[in-house]
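A single protein chain has been removed from this complex, and every other one stays in its place.
Coming up: chain A.
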Amino acid sequence: MLLPFLLRGCTAKHYVQQALSSTRLCVNYCNIRGLATSSGQLFLRRTPQRFLNQSRGAKTHKRKHQNQEDDWKKRNKTVLTYIAAAGVGMIGLSYAAVPLYRLYCQASGLGGTAVAGHNTDQVETMKPIRDRIIKVTFNADTHASMQWNFRPQQSEIYLVPGETALAFYKARNPTDKPVIGISTYNVVPFEAGQYFNKIQCFCFEEQRLNPHEEVDMPVFFYIDPEFDDDPRMARVDTITLSYTFFEAKEGQRLPVPGYS
């Protein structure tokens, strides 16, 4: 059923041409007869010229049509080339964005990344800033399943930026089995964390405590003198250092920052 319909569709243009030419003939006939109806004139005016001239000058019209088609084809090709180039450029940009963004973050210090060029030699040359006293409070935590008694030995220390300080934590293993712990730390406020430099501490390495053993754990640190220059730190007077101990299972490798 559909096939003849389709075939008819294919030849629709031919039929339309035929219909138009027959209508034109009819109109001409009416005009000859002197009838010149308004509808006929309307028809002549409104029908596109190319349909009426179909039979006349078909070859020149075809060439013009061909040129137009060629132009369109060329324009389409250039547009497509531009779009393809833009697409490839976008993909390349998304790959390049990863190292570029990392560089930008390091330079601007966004996202809490460690500012590149943390100078370990500055400990020798830094000058303490005497008029800016900062209170450092200490906090100790253990993971819920960690049975050590872990606490700081001083609640706070008053120091100035550029001065090295020593603080102690105490840990005790009340169980009958040796327990290996590993710790991490946190500094609040977060932005002050980039100025908090630890020279030596007990974090990120496995510490083993024998049954019923108690040890002192020191933290040797200082606050970068540039802390005083940062306008965002102008109102910060208290920094809290918080350590948390977790139990390290045998053979379990924990991801530690910065260590290979």
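By definition in this document, contacts are C-beta pairs under 8 Å (C-beta built on N, C-alpha and C of every residue); 3 or more make two chains touch, one makes a residue touch a chain; residues count from 1.
Basically, contacts and distances are computed from a predicted model.
Protein name for the hidden chain, per its UniProt entry and selected from "Cell division cycle-associated protein 4", "Ribophorin II", "Cytochrome c oxidase assembly protein COX19" or "Serine/threonine-protein phosphatase 2A 55 kDa regulatory subunit B": "Cytochrome c oxidase assembly protein COX19".
Summary of contacts with the chain left out: across A:Ala140, A:Val179 or A:Met217, the touching residue is A:Met217. The residue touching the chain not shown here, chosen from A:Cys203, A:Met233 or A:Ala248, is A:Cys203.
Screening A:Met146, A:Val187 or A:Met233 for touch with the missing chain picks out A:Val187.
Mapped onto chain A, the footprint of the missing chain covers residues 110-114, 118, 120-121, 123-124, 126, 128, 153-160, 163-166, 168, 184-188, 190-191, 193, 197-205, 207-210, 213, 215-218, 220, 222, 256-259.
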